[in-house]
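Below is a structure I'd like to ask you about.
For this depiction, one protein chain was excluded, whereas all remaining protein chains were kept in their positions.
Labels for the chains are A and B, by order of writing; each one numbers its residues from 1.
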Amino acid sequence: MSGALSTALALLIGLDSRLVEIVLLSLRVSLSAVAIAALLGLPLGAAIAVSRFPGRQAVIVVLNALMGLPPVVVGLLVYLLLSRAGPLGAFGILFTPAAMVFAQSILILPIVAALSRQAIEDAWREYEEQLRSLGAGRMSAALTLLWDTRFSLLTTILAGFGRAAAEVGAVMIVGGNIDGVTRVMTTTIALETSKGDLPLALGLGMILIAIVIAVNAAAHLTKELAQRRYG
Amino acid sequence: MRRLLLVVGIAASPVGAQDKFIVLASTTSTEQSGLFGHILPVFQKKTGIQVRVVALGTGQALDLARRGDADVVFVHARSAEEKFLAEGHGVRRFDVMYNDFVLIGPKSDPAELSGGRDILEGLRKIRAAGAAFVSRGDKSGTHIAELDLWKLAGIDIAKEKGSWYRDTGQGMGPALNTAAAMNAYILSDRGTWLSFKNRGELFIAVEGDRRLFNQYGIMLVNPLKHTNVKKDLGLTFVDWVISPEGQKAIAGYRIDGEQLFFPNAK
Partner (left out) sequence: MSNGAILPLRLADVSFAAGGRTIIDRVSLEIGTGPSTIILGANGAGKSVLMRLMHGLLSPSSGRIDWNAPERPGAPRKQAMVFQRPVMLRRSAYANVAYALKIAGIPEPQRGALAREALESVGLSHLARRSARVLSGGEQQRLALARAWALHPEVLFLDEPTASLDPSAAREIESVIKAFDAAGTKVVMATHNLGQARRLGDEILFINQGRLVERAPVEQFFSKPQSAQAAAFIKGELPWT
């Protein structure tokens, strides 16, 4: 363990350029995926929350179940889509960061949609009468609630980021773990572990955990301050 | 859909992305040996072409190329490569280099192999002693070579599974980790062994037998069958690898002063 700690500190202090490149790529890929998943998933979750339609319960159950999609299965499916032999092969984005963003977006979209659906539905219970009394239509109300519950939704988005930053199955398959191109923190840890370079792998792992903790702490602080200000 | 992928692509592409690149499908053991880190920068400096290595097991690497997802394949399993060619997926096969396998074992050496140069004799001794042996079991080039050696030694290895013979289904690195943890014998390529840091009680028990030599071949993926293959860039790479300059770069790669790969392009 102490070997891992000193290796990690040495990497950080030295600001090893390859390490920085790997960390930045990891952040770029997972944050891009979260942004896309939020853009699509928040309105989807809100729409389901305020709507009534036949089969609604089934949709909710499926959406919740999809939160547990195994990353390696998503990786395999996206690979089959993006392979030259597959339907989207002509775009040529396999083994590039774009493919990794694509796969991770699919992975965390259900998380964002399902959790925001729950949050908005809870809020809808409180606000429905008042908003309808004011004359707001369902969809307009959904958008209003998305903004009103923004601090709870921050936690939802964080859950998505955590899942994306921590997964290795999807990015390994669709990215190919190419040195200097698609190598991220998790795939590097996997590689170093398989090479038997455990201290380096552990060191990288600690850095990854530290990043996730830092992002969570920042969001928690934001929520606390907002709660105090807005009630 | 197209627009979404474009947005995704723009969001994810680094500033100043490489325009000239090829995708090379190769094996995990080759990449982990560090060879590519040594020779590819030389090639890129000369030609400006970036070689992006996707490292998988031999079978997977060839399957990747069969789907048209790679431009060049570089593996070390002669029979699988010939099959690949026969199916029309490759243009031509060239010998590039060979390295060797080594039989690794625990210092306690229950099969009493130490210092031997006969691999078949060594394998027979392991079976006689019932000493623990870890196999990759993943249909990689190394695994296929291992199975061939058991056959040559006259042993029906399928019968021994589960007792002293452990079939793990792992890559070279993880399998070495397992052998170190179990203090077992294992067949490894020299490159992975030299860079392997978690050795525990393991050392080289048998080496130098001609039957342990491992031949590498390179092929351009057939551009007639897979129209997206970067034919000119790929050919440039293949030609360079078998050229005197490329062969010299390969020979120049050392770990702890030891040469790993021996160029033998004709």
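Assume contacts are C-beta pairs under 8 Å (C-beta built on N, C-alpha and C of every residue); 3 or more make two chains touch, one makes a residue touch a chain.
Treat the numbers as computed from the prediction; the structure is a model and nothing was measured.
Within the full complex, the chain left out of the display contacts the shown chains A. Only one residue in the set A:6, A:51 or A:130 touches the chain that does not appear here, and it is A:130. Summarising the interface, chain A meets the missing chain with residues 126-127, 129-130, 132-136, 140, 144, 148, 150, 229-231.
Here is the rule we go by: only the chains that are shown with their structure count from here on.
One finds 34 Å separating the Cα centroids of chain A and chain B. Chain A contributes residues 25, 28-29, 32, 35-36, 83-86, 88-89, 91-98, 100-102, 105, 176-179, 181, 191, 193-198 to its touches with chain B in the complex. Within the complex formed with chain A, the residues of chain B that make contact are 2, 4-5, 7-9, 11-14, 23, 28, 31-32, 36-37, 52-55, 67-69, 171-174, 176-177, 180, 192, 195-199, 226, 228.
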